[in-house]
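One structure is given below, encoded as structure tokens.
What you see is the complex with one protein chain gone and the rest in place.
In order of appearance the chains are A and B, and numbering begins at 1 in each one.
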Amino acid sequence: MRTNTPRRRHLAALAALAASTALLAGCGSGGGTGSKADGGGTVTLRIGTYGSFGYDNETGAKLYAEYEKLHPNIKIVESNVADGQKYWDTLKLRLTRDSGLADIQAVEVGYIAEATGPTLAGKWADLGKTGGADLGAYLDWKVKQATTADGKVIGLGTDIGPMAICYNKDLFAKAGLPTDRAQVGALWAGSWDKFLETGRTYQAKAPEGTAFHDSASGLFNAVVSSEPIQYANAKGELDYKNSPGVQKAWTVATSAATGGLSAKLRQFDEKGTWNAGFKNNRFATVACPSWMTGIIKDQAGPENQGKWDIAPAPVAGNWGGSFLAVPKSGPHVKEAAELAAWLTAPAQHAKVFAVNGNIPSTKETLSSPAVRDAVLPFFGDAPVGRIYSEAAAGIKAVPISRWDGQVKTFITDNGILDIEQRGTDPAQAWTNVGKLIDDKIQK
Amino acid sequence: MSTPVRGAADGTPLPSAPARAGGPRPSGSGPSTNRPPGPGRRLGRGQRLGLYRWDMKAAPYVFIAPFFLCFAAFGLFPLVYTGWLSLHRVELGGEAQWLGLRNYTALWDSDFFWNALGNTFTIGVISTVPQLLLALGLAHLLNYRMRGRGFLRVAVLAPYATSIAAATLVFAQLFNSDYGLINTVLGWAGFHPVDWESSKWPAQVAISVIVTWRWTGYNALIYLAAMQAVPQDLYEAAALDGASRARQFLSVTIPSIRPTILFTIVVSTIGATQLFGEPMLFGGSLGVSGGSGNQFQTLSLLMYEKGWVTGALGQASAIAWVMLLLLLSVGAVQALLARVRRRRG
Partner (left out) sequence: MSTASATRPRWRPSAGRQHHAGPLTYVLLGLAALVSLFPLYWNVVAASHTGERVVEAPAPLLPGPHLFDNLAFAWNQVDMGRALVNTTVVAGLVALSTVLFATLAGFAFAKLPFRGRNVLLAVVVATMTVPPQLSVIPLYQIITDLGWADQLQSVVLPSLVAAFGVFFMRQYLVEALPVELVEAARMDGAHSLRIVWHVVFPVARPAMAVLGMLVFVQSWNDFFWPFIALTPDGNPTLQVALAGLGSGNHSVDQAIVLTGALISTVPLLLVFALLGKHIVGGITAGAVKN
């Protein structure tokens, strides 16, 4: 057994490699997890969001900068993920392990029943008790949606999604329909059947290559969101099969699909075909929750300013909206709850509305002149404030179940879209949806 | 071929080893020869022999230990844990309830499981078989002496450097039924536009194209490396026997690189069975369900949908174990066939 210098150096190099690997494992990067106070007593609060909340300092209402000014010891960092489903899947995993969480996590209404459900309810701070939020300021049904079985309020309302119908005036005119928003609203006021009837009138004289509505799935969502009973029964149990709301929406949507009234597109398709349809005039109407107006504006582009207008929906409804929640395990629950309360207070709602157009979920802001008198220049100065706050006034609390978002996805993506794109018979499609839901959802 | 070494491992001393260990060595007997004599520890003859035996016995285990230690923590534990989950009804963060084999019988009764199994198989076949055949041909061509060889080798390997996400995002645009380049080109050639996403077979072909694009160059490189190691004598002998170049490829190259071919078959079969990212991203918003009619939902996607989207972790784990057992039985059949062939040959 000999050793000599060159060889020893080789071995030393090997050992160093192994050690450096271990070293990295030991010390790591340190940063990142949760928030921590540094030497100067500064507290960093992290807020996890998806989509666009309109709080940030770049394109939003600069609320973080404002709060940091009010509270010099607080620093706010937002982490945004594009895809809402991905965001929620990851958040769930982190919640179950109380790890990797931001101090504030946004939750979409489609998942709020799961967040308040038995497996996750215990993971959140009670914002009725911490943070000093005035629960009476929010719409009652919004508070109810975020309340757990034992009365904890785990989320504070950000925006809501009162619904109208956006329509393309050029295409309406070419098809011989009125273009004035009062007359258009009168075409279908009070009934989705009248909406379909208008669609058939449109289709009879439709300009080449256009359809009355963008997507039968969008229509399904619109109809369901205007119904008092949706996927869950009064007890909050999933019962979509016996729900009059789901049946009604299915009938309306499938007759639009089989009657050739839809452009057969999937809303928010990641490949952008639906988005491009606004510019290419593929369809004349879109079910239009308040957050949809910004999308139309962006997708149709400035050259189409004044081409689109907004009329009240046949029946008022609510589609979408979010909450801010505070994970209980965080190191700064109190500070985080205070920030969440501040961000969702009426004054801040008004600022976000002014910049981003999100319809607020606080009563006072909803009825404030700033919101009620708002008009959108892109839509020919349509009085969106009045249209949406009137729609919001018609919204009633709806029982929701933990599975609503999932069932909705199966019905629209695997049922209605299958009818539109692959010509499946509606009865067969309904059977398929039933099988899918029975297979995938363990009640 | 390892008989002498095995003899040593059994405890039989290699007669010349101790005698030669300290003394001068004839040069040219191996790469480890031209060392300058240096200060070494002096060991007694018996001691040295003991150490030597210990070294022979322990070395293999020491060499495989890092792998198995890491594997135990980050591979075996998840495997066993998944097996345990598959026997329970369990939701993320919830309590597990014992179900026995009910998750497995539920799979047997599920149309969606059989659909996903069928899709995994068909996509696997139409992506793996052309891919390996193309790679073999490509490796053969790349083995020629030519101008620009370096460039060509790097060029065919470039797809491998592209992430699944990047590759699939690009191909999803190229395959788009409305505005994609592929339909445009088909239109020039007088074909009708193909519904690459909502029709079953075109969708499966498109996904296979992505897989084939990413992996063909990689496999060709592996084959090329193996081809370079084929002893020259074999070709000389074959040439003396009058074998043509094509004949040499079939009777010398292919048999000589058989272990490498086996390696690529095993790796791509496993890859095909676990196919996930390509169909998921290709399907865009409908990716997890593999299209509106589940027309390209693979087993991995079905597992992901169950475990992550709808939270049925027990059922998802059962699918994972079915995949494992499927691959193991494929491997067993392969090993059996190889043994039969060897006995006949």
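Note that a contact is a pair of C-beta atoms (placed from the backbone, for glycine too) under 8 Å apart; a residue touches a chain by one contact, two chains touch by 3 or more.
The shown structure was predicted, so the numbers you read here are calculated from the model rather than taken from an experiment.
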item: Candidates B:106, B:129, B:186 or B:266 - the one touching the absent chain; value: B:266
item: From B:206, B:226, B:286 or B:312, residue that would touch the chain that is not displayed; value: B:226
item: Residue numbers in chain B that touch the chain omitted from display; value: 1-2, 4-6, 8-9, 14, 16-18, 20-22, 25, 28-33, 51-52, 55-57, 59-64, 66-68, 70-71, 73-79, 81-82, 85, 92, 138, 141-146, 150-167, 169-171, 173-174, 176, 178-181, 184, 213, 217-218, 221-222, 224-233, 235, 245, 257, 259-260, 262-263, 266-267, 270, 273-274, 276-277, 300, 303-304, 307, 313, 316-317, 320, 323-324, 327-328, 331
item: Chain A residues that touch the omitted chain in the full complex; value: 1, 7, 10-11, 14, 17-18, 20-21, 24-25, 28-33, 46, 51-52, 77-83, 86, 90, 93-94, 97-100, 268, 270-273, 275-276, 279, 291, 294-295, 298-299, 301
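To be clear about the criterion, only the chains that are shown with their structure count from here on.
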item: Contact set on chain A toward chain B in their complex; value: 1-5, 7, 85, 89, 92-93, 95-96, 118-120, 123, 266, 268-271, 273, 406, 413-414, 417-418, 421-422, 424, 432, 435-436, 439-442
item: Complex contacts: residues of chain B adjacent to chain A; value: 21, 35-41, 43, 48, 51, 89, 91-94, 110-112, 172-173, 176, 178, 198-199, 284-286, 289, 292-294, 305-306, 308-312, 315
